[in-house]
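Of the protein chains in this complex, all but one are displayed in their positions.
Letters are used for the chains, namely A, B and C, taken in the order the chains are written, and counting of residues starts over at 1 for each.
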Amino acid sequence: MSTPVPSSIEKPRYVAPPPLVYIEPSGKSNRDLPAQIDFDWLRQAYQHMSLIRALDKKAVALQRTGQMRTYPSCLGQEAVGIGTGMAMMDADVYVPYYRDQATLYLRGVQLKQILQLWGGDERGHLFDGAAKKDLPICVPIATQLTQAAGAAVALKSKGVKGAVVTSCGDGATSRGDFYEALNVAGLWQLPLVTVINNNQWAISVPRQMQSGTPTLAQKAVAAGIEGIQVDGNDVVAVFDAVNHALQKARSGKGPTLIEAITYRLGDHTTADDATRYRSASEVSDAWQREPIKRLQTWLHDHDAWDATREQSLHGEIKQQIERAVADYLAIEPAPVDDILRYQYADMTPALEQQRTWLLQRHGG
Amino acid sequence: MSTPVPSSIEKPRYVAPPPLVYIEPSGKSNRDLPAQIDFDWLRQAYQHMSLIRALDKKAVALQRTGQMRTYPSCLGQEAVGIGTGMAMMDADVYVPYYRDQATLYLRGVQLKQILQLWGGDERGHLFDGAAKKDLPICVPIATQLTQAAGAAVALKSKGVKGAVVTSCGDGATSRGDFYEALNVAGLWQLPLVTVINNNQWAISVPRQMQSGTPTLAQKAVAAGIEGIQVDGNDVVAVFDAVNHALQKARSGKGPTLIEAITYRLGDHTTADDATRYRSASEVSDAWQREPIKRLQTWLHDHDAWDATREQSLHGEIKQQIERAVADYLAIEPAPVDDILRYQYADMTPALEQQRTWLLQRHGG
Amino acid sequence: MGKDNNSNTHEVTLVEAVNLALRRALSDDPDVVLLGEDIGTNGGVFRATEGLKQDFGYKRVIDTPLAESMIAGLSVGMATQGMKPVAEIQFMGFIFAAFEQIVCHAARMRNRTRGRLHCPLVIRAPFGGGIQAPEHHSESTEALFAHIPGLRVVIPSSPTRAYGLLLSAIQCPDPVLFLEPKRIYRMVRQRLVDSGKGLPLDTCFTLRQGKDVTLVSWGAAMHETLQAAERLARDGIECEVIDVATISPLDFNTIKRSVQHTGRCIIVQEAPRNGGVASEISARLAETCLMHLRAPVQRVTGYDATMPYPRQEHLYMPATDDIIAAARTTLEGL
Partner (left out) sequence: MGKDNNSNTHEVTLVEAVNLALRRALSDDPDVVLLGEDIGTNGGVFRATEGLKQDFGYKRVIDTPLAESMIAGLSVGMATQGMKPVAEIQFMGFIFAAFEQIVCHAARMRNRTRGRLHCPLVIRAPFGGGIQAPEHHSESTEALFAHIPGLRVVIPSSPTRAYGLLLSAIQCPDPVLFLEPKRIYRMVRQRLVDSGKGLPLDTCFTLRQGKDVTLVSWGAAMHETLQAAERLARDGIECEVIDVATISPLDFNTIKRSVQHTGRCIIVQEAPRNGGVASEISARLAETCLMHLRAPVQRVTGYDATMPYPRQEHLYMPATDDIIAAARTTLEGL
């Protein structure tokens, strides 16, 4: 019974369209842009992405000079964060991971707070604006995803007219939490949009060493939900997919998984040295597809952008960043006993006693 | 930007054949049986299933009279376990869950050992035959699945010409471990066959409350592997699928997921009362599709079985079960200090001291 | 569940008290939602949630897919958005998949966000041995959770305390692990007024006063501890008996005051000996009561061994006799 016989068992098939893209790497568009997208919108997207790139560069520089702790750059992935953020409304809830500074900025988090977080200060998580109710950045990979599903349960149950957006990396898709969250979202038709920032690397592990599937979007099939692959370096494609998914979610039509294909142009974090495990040519190839340049080209080609605008934008950004950095560097140290005060709603007797010891050792 | 616009985003599609079945509930076959299947094979399958059903009945009866602890009946699911076991070879490794007495029996585990396990005695896990290297039954749902992948890594790495078979319930497919195991198996093309005993219930939670997917087999798409749905009450279909998957696995062609559609005719365990949550009519409907009767009909219709054979089989089974029960009831209590002796390869000083206390309290 | 005519007073077991508290919380607070495996139609494998789905609907009493990590993750997400999830983990032996969410998120949400968000969830789980259940159904691993800052760990040992402590746990703005000693789920009935009133989560309960030796325990082992006190009393030995109830954060003062008074202490715990909560209590006594101790503080505990399968379970469990023997040794000690 062990001699191989050709099996007559029929195989199932999965068929998917190619990744959604509006503005190609060359800066040309291959199809009409979505109706909601106009020049103003595109210029705004361009400005946001440029600001985030500048912030990112600054944060890395601060780290190199000892004024910042470990920082995860989002260089090259600005379109994922900005496209997502631009599709969100205040009533939505955002459940980020650690590389989501771009979306957090659009949610209303101050640039200073972003720096503060990576400067090693919990108070960066006080957030602002619509983000006041958003979850903090999540470091343990993929654990935010079931929380996002839980937030979606809350919105649904309270009848809030918003949806939850969460994001994770390509590496995160290997964790069971990723699947558990999608599965329950599909089952309960939760208002949940999950965006995979597929930047091709999980620290040193390339995308193709995370999963044997040709796409990450197809993992949605395991949850019975829609999975969309988009060019994650095209801010329009990201926006369109997230916007579609959000409208679906807000109108009770259930969750969506979006795989945004992009590339991590920088090191994993400032503690990493990517030259150890990937080639310079791969990175320079990837620079050909990065999101900001292509949008600039498109805008130029459509007479919606020029050198003057570019110059004044850079002036504004420089100012904004400088102010944020100055504010960041001026932050007063937190009270010493902050390390004890937020463990519980109230201090416990043991913590009161430990506060005495703490203050004896380290002053008020 | 929040006015719903019809999305132009194309949807991916998943297309699968209907569940594989050779012998229908009526006992008729709708197609030629696989070439390896002859009358002898079918009679053997019939005998094995009958034996397991009798064992099962006996175990429940023993529990009702206080001679057995909590026991998980496999009533109605005999074809899943027997079809799987008949496809396996000694060189393969089996990684069972708690409802897998049928396969374990075919692996060489003594009936007495099965009773002993559920009688609350670790020594039931000493196993026998090919099962000597198989894993113990696994109680924490789905946790056996990544272990099975690990066992498959070991076989592959040691060049053993066998494969690993593991199984789990429909409820288990909701756990992240299920996905993590399939994902790594697909990525590394491990010699692994995962059989889902989809008996429609996870205690009181029906299959359709575990996942929004129409099939469980399609979850294979998330791992980029083949997923096959079979009629789990047709021992031939189960065998054919597992055999196909095993041959594929043994020849280095990677893992397979098999969803065997069956029905849990009994309570979840002897501690459960299924009438609390499911209707009598659902159960009596399911009895129309159970695996033993249909095979008997087929054999009768093909003049391969008759009342005489049936009678002598029942005589044999009765004897076998009676012997197993007698052996089970005659088992000497384990030495008192067995509860300490197997924590580590050697006793630790603390355990030596605790052994003294233990023996003082409870004698040698 | 017996109910007096025309009153809100019930004669209930511990598990019925849990049910009453859940029912009360669901009635009083629309943000309370129960979730877990088999808690809906089936009413929970121990019937702790019996009738609640029927009365409050499937949106308030949610049967989840089978995934503990997901149950905890959902609860964290819900709690941050203004709900009060009360999750059930079917047995404490299955809580480990949820460990990461509990330890890394539930316990930290307030501290991480410096108070912007908090995580008022309750995770209920039956725990402990003595019911002859299969593997993983009988463990006592409360010490693992007691070590986690930001988490509260509460263990009732009687119907009235189960009711009052569970209500307080649900009202508490911090995440609470509420462990239910299943061995005594149905052991005794107590008269209970369904008043909606909670019991404090920051205090031990002194169940019996005495001057000779302090017996400290929690959960099902309170039963043997009280029995031991009873039997010792026949010999004129007066035990002070303390039910810790909230094992973390610990109300150590009550224990300290008692031991300073009696000079002797036995701590009874069903969990394995090494690294249990008894060790913490003993260490604190060593730091603060050395001058008052008239004999070494003793721990009566389980062995440093995995909970045996049913046939040998009784060998593992600390028994009344063990507590009595320890108390006698302590009393002879000096």
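The criterion applied here is as follows: contacts are C-beta pairs under 8 Å (C-beta built on N, C-alpha and C of every residue); 3 or more make two chains touch, one makes a residue touch a chain.
In this text, all values refer to a predicted model and were calculated from it rather than measured experimentally.
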**Study point:** Chains on display which the left-out chain touches in the complete complex
**Key:** A, B, C
Point to revise | Which residue of B:Val60, B:Ala130, B:Leu145 or B:Ala271 touches the chain not shown here | key: B:Leu145
Point to revise | Residue in contact with the excluded chain [from C:Val15, C:Leu201, C:Ala305 or C:Ile323] | key: C:Ala305
Revision key, fill the gap. Contact residues on chain B toward the hidden chain run 93, 95, 122-123, 125-127, 132-133, 135-136, 140, 143, 145-155, 157-158, 176-177, 180-181, 183-184, 187, 338, 342-345, 348-351
Point to revise | Residue ranges of chain C at the interface with the undisplayed chain | key: 69, 93, 96-97, 99-100, 103-104, 107-108, 111-112, 135-136, 141, 143-144, 146-147, 149-150, 248-250, 271-272, 274-280, 282-288, 290, 293, 295-299, 303-306
**Study point:** Touch residues of chain A, complete complex, unshown partner
**Key:** 69-70, 98, 118-122, 139-142, 171-172, 174-176, 202-205, 209-211, 271-272, 276-277, 333-334, 336, 338-340, 343, 348, 350-351, 354, 358, 361-362
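Everything below uses one rule, namely that only the chains that are shown with their structure count from here on.
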Check your understanding: In terms of CA centroid distance, which chain is the most far removed from chain C?
Key -> A
**Study point:** Rounded Å distance, chain A centre to chain C centre (Cα mean)
**Key:** 40
Revision key, fill the gap. By the touch definition above, chain B meets two or more other chains at residues 174-176, 209-211
Review point. On chain C, where are the residues touching two or more other chains?
Key: 65, 67, 69-70
